[in-house]
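The structure appears right after this line, and notes come after that.
Removed from the display is one protein chain of the complex; every other protein chain stays in position.
Which chain is which? They are A, B and C, in the order written, and residues in each are numbered from 1.
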Amino acid sequence: MNLEQLQKSLDISPFHCWLGLQATSIFEDGIEIILPWREELVSNPALQSTHGGILASLIDLSGLYAILACGGSVTATTDLHVDYHRTAIPGPLTVRSKIVKIGRKTSTAATEVFDGNNKLLASGRGLYLAAG
Amino acid sequence: MNLEQLQKSLDISPFHCWLGLQATSIFEDGIEIILPWREELVSNPALQSTHGGILASLIDLSGLYAILACGGSVTATTDLHVDYHRTAIPGPLTVRSKIVKIGRKTSTAATEVFDGNNKLLASGRGLYLAAG
Amino acid sequence: MNLEQLQKSLDISPFHCWLGLQATSIFEDGIEIILPWREELVSNPALQSTHGGILASLIDLSGLYAILACGGSVTATTDLHVDYHRTAIPGPLTVRSKIVKIGRKTSTAATEVFDGNNKLLASGRGLYLAAG
Partner (left out) sequence: MNLEQLQKSLDISPFHCWLGLQATSIFEDGIEIILPWREELVSNPALQSTHGGILASLIDLSGLYAILACGGSVTATTDLHVDYHRTAIPGPLTVRSKIVKIGRKTSTAATEVFDGNNKLLASGRGLYLAAG
């Protein structure tokens, strides 16, 4: 899967289109995606913080596409775990996912979300069921 | 906190407004929220499935407001865990959160998400930091 | 599976024998197990607290046997999540597991661990792979 194919695959989902996700890199063992900021992502308007559910969504979806991009099979996320480290301020977010293990029945990917200053905002991992 | 106050508190967040969340019940140890369906929530258009990130968002936010509604203090989610059980088909989702423990430093709530047929779609729990 | 069969099944594992686990109840949707206290379980001798790894072990194994006892298929734990609520003081612990969902590929059980005063010490959930 090349970057153009990854972007097309991401864009199948109406939620991904609403988020405006941009696939920016495919590594040997992972991928990078950029999320542009928009006001509807805000949790607390006083802080202008991005909602924790958006960060969780990024960790879920980026891990899944990392496994697909690296040749694994995925039908669905079965389990998701997110740790929140810092409040997300307005601006684009960079999401980097790395394969932990591609297995016959399940695969695992670890994902980190960074702000524009390269500060770690959230990190987590998803467990994904293989097809069949 | 009564139902009207809970709804007002939810509506402070632009993301919650975009989701169109409706607070429907406050119990002694939890709350219930309804999410109306909209097309931008879809993950896979072939299945019309609601995105796992949306389910994760519901588990995160509903647990947080359950703690607030039941008198606990919360500044932020620190950890979120979601298990996905079934594909979510189009239609409103019912989200029920129950307090596991309200603590001095952290509180925990468990949340379940059901479809219109009362099928369990996802369940999970959040750990929330107290103020101070 | 009756209580005697559950106990026999637990006793196959040398680690369970070392822990001295006693199966005490099978419910329609779960099981109860008692862990007797022993000094080797202690984490911090100043507090005489039971080690968090022991509580995690109880949540892992009790959920797995709950699924077996309720007719589900399990080959292995694939994912385990534990929240710690209170320091465990010396004395027997009561472990109660409840099925969240028995599925074709994976099953989920939620487990709570209580001390002798019925205080909740830890709670969590395991995701278990089915055979085949």
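Quick note on the criterion: a residue touches a chain if its C-beta (ideal position, glycine included) is under 8 Å from a C-beta of that chain, and two chains touch if they have at least 3 such contacts.
Because the structure is predicted, anything quoted here is derived from the model rather than measured.
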- Where does the absent chain make contact, in terms of the chains shown? A, B, C
- Write down which of C:Glu32, C:Asp79 or C:Asp115 is the residue touching the left-out chain. C:Asp79
- Message: Among C:Leu3, C:Val42 or C:Leu120, which one touches the chain that has been omitted from the display?
- Response: C:Val42
- Identified contact with the non-displayed chain, of A:Leu10, A:Ile59 or A:Val100: A:Val100
- Item | Touching residue (missing chain; options C:Leu6, C:Ile33 or C:Leu58) | C:Leu58
- Could you list which residues of subunit C touch the chain missing from the display? 12-15, 17-18, 39-45, 51-54, 56-58, 60-61, 76-84, 87, 124
- Query: For subunit B, which residues lie in contact with the unshown chain of the complex?
  - Reply: 78-79, 81, 105-106, 127, 129
- Task: Since one chain isn't shown, list which residues of subunit A touch it in the complete complex.
- Result: 81, 83, 85, 100-101, 103, 108, 110, 120, 123, 125, 127
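The definition used in the following text is that only the chains that are shown with their structure count from here on.
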- Query: Between subunit A and subunit B, what is the separation of their C-alpha centroids in Å?
  - Reply: 20
- Task: For subunit A and subunit C, let me know how many angstrom lie between their CA-based centres, rounded off.
- Result: 33
- Query: Whole-Å distance, subunit B centre to subunit C centre, using C-alpha means?
  - Reply: 27
- Note on the structure: In subunit B, the residues touching two or more other chains are 81, 83
